[in-house]
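The structure's right below; bear with me while I get my questions together.
Every protein chain except one is present and positioned as in the full complex.
The block that comes next holds subunit A.
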Amino acid sequence: MSWETVIGLEVHVQLATASKLFSASSTRTGDEPNSNASLIDLAMPGTLPVVNREAIRHAIRFGLAIDAEIGRRSVFERKNYFYPDLPKGYQTTQLAEPIVGAGVVELQLEDGTRKSVRIHHAHLEEDAGKSLHEAFSDDMGRAMTGIDLNRAGTPLIEIVSEPDMSNAEEAVAFARKLHAIVTSLGISDGDMSQGNMRFDVNISVRRPGEPLGTRTETKNLNSFRFMEKAIKLEVERQIDVLEDGGEVVQETRLFNGDTNTARAMRSKEDANDYRYFPCPDLLPVLVSEEEINELRDALPELPDARKARFVEAYALSEYDADLLSADLATAAYFEAAAKQGSDAKLAANWVMGELTARLNADDIGIARSPVSAEHLGELILRIKDGTISSKIAKQVFDACWAGEGSPDQIIQSKGLKQMSDTGELEKIVDDIIANHPAQVEDYRGSDDAKRKKKIGFFVGQAMKATQGKANPQQLNQLLQQKLNG
């Protein structure tokens, strides 16, 4: 008998505000440890939080993008627990009255089907700092742990989905869609390598028609790939346990991406009692109808609208449009390249093909691509106007990637311009025919079908002689003319 998987996600998204949720410290990453930690972030006695209104507005923007009810009154609460990277001994978060209520996210799956995932709510909260376990020791050489509070207090929204997903692919599609939404809104940098988005996955399995099984939560997954792997691993594990007659224990699990394994971190019994209560240092956050309308009117183009526009304006397939429109940086790159090269289809193929492959291989975000959208556009122009062939174009792309200049400069300096001069090409063709009498005879003795295959030899010779610069169509025409002649 088959199993059904039920998946719900909790997604932490770091908001792109200049300063922290409750202090004026910078949210910049990569600085010296504790250089962006103020008296408030250090939880000095007597310090008090003041909420960053831009973080509130970002959360509202997200709520509007998923068609959610915006909390006109939301309340920050304290989640109490001890940990060295949590300076106050509590995390300021929202519980009973979050800023964003129920909403919905629409997905397009790879097989073309659509799916809706309901959002239970999204709330604002502050991030914790980081414990640094490496390279610290005291005078006696005993290992010590360092605390870096630069990240402490960075604003997050935690987006909590309903358990509406039934496999890893759907969960990843959902996560990607959230990424597309928050980056399109400009409320998050969405840089996964910096932990800008982190996923907690709740998973349970059951026999079809039965009530929900016991769930586990796999925490802190920081890439789509890890999330997919972790889900598959956990689903498999739960099914194994159940099929062996065991029981799934409600627990929190940690996934290790390097070894593709997971382990139980703590069971429900050891779960903290967080003793939530409304934070008495902060007043309820009130949001007016006017402010909501103002933010709604100023919303940028969202992924779904952009996708529709791509299908319409660039005649792309739904799937291509979905891929290209999801990420704001990718969309912007594609549009710029398409405009410069005045060929959307070609631009789409290059962006989804060669460029994405190279970016993935070198683990580079498209915004930092060594080949700029303008360069790619230029390359496309040169393909279209016959200056270079598609094959040579790959060579130009590689050189451009390596920083050897713009496509035009590379074509020029490397002499990659396609040989379209009929006289020059004709001479080369004549030479080849003269030097390969046996092949010529063989060709001429063949029927049309065989000739089509056999002409390849002469094309190859000509390409070799011209270092690939011969215009393929012209060459073909010329060869046929001479050989058939």
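One rule holds for everything that comes next: contacts are C-beta pairs under 8 Å (C-beta built on N, C-alpha and C of every residue); 3 or more make two chains touch, one makes a residue touch a chain; residues count from 1.
In the analysis below, contacts and distances are computed from a predicted model.
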* To do: Mind telling me which option in "ABC-type spermidine/putrescine transport system permease subunit I", "Acyl-CoA dehydrogenase", "SCP2 domain-containing protein" or "Glutamyl-tRNA(Gln) amidotransferase subunit A" is what UniProt lists for the chain we can't see?
  => "Glutamyl-tRNA(Gln) amidotransferase subunit A"
* Asked: Quick one: which of A:Leu282, A:Met352 or A:Val459 touches the chain that's been left out?
  -> A:Leu282
* Residue among A:Val6, A:Val51, A:Val160 or A:Met265 that touches the chain left out of view -> A:Val51
* To do: Write down which of A:Asp111, A:Glu210, A:Asp273 or A:Asp448 is the residue touching the left-out chain.
  => A:Asp273
* Structure fact -> Contact residues on subunit A toward the hidden chain run 39, 42-51, 78, 80, 82, 84, 87-90, 147, 273, 275-277, 280-283
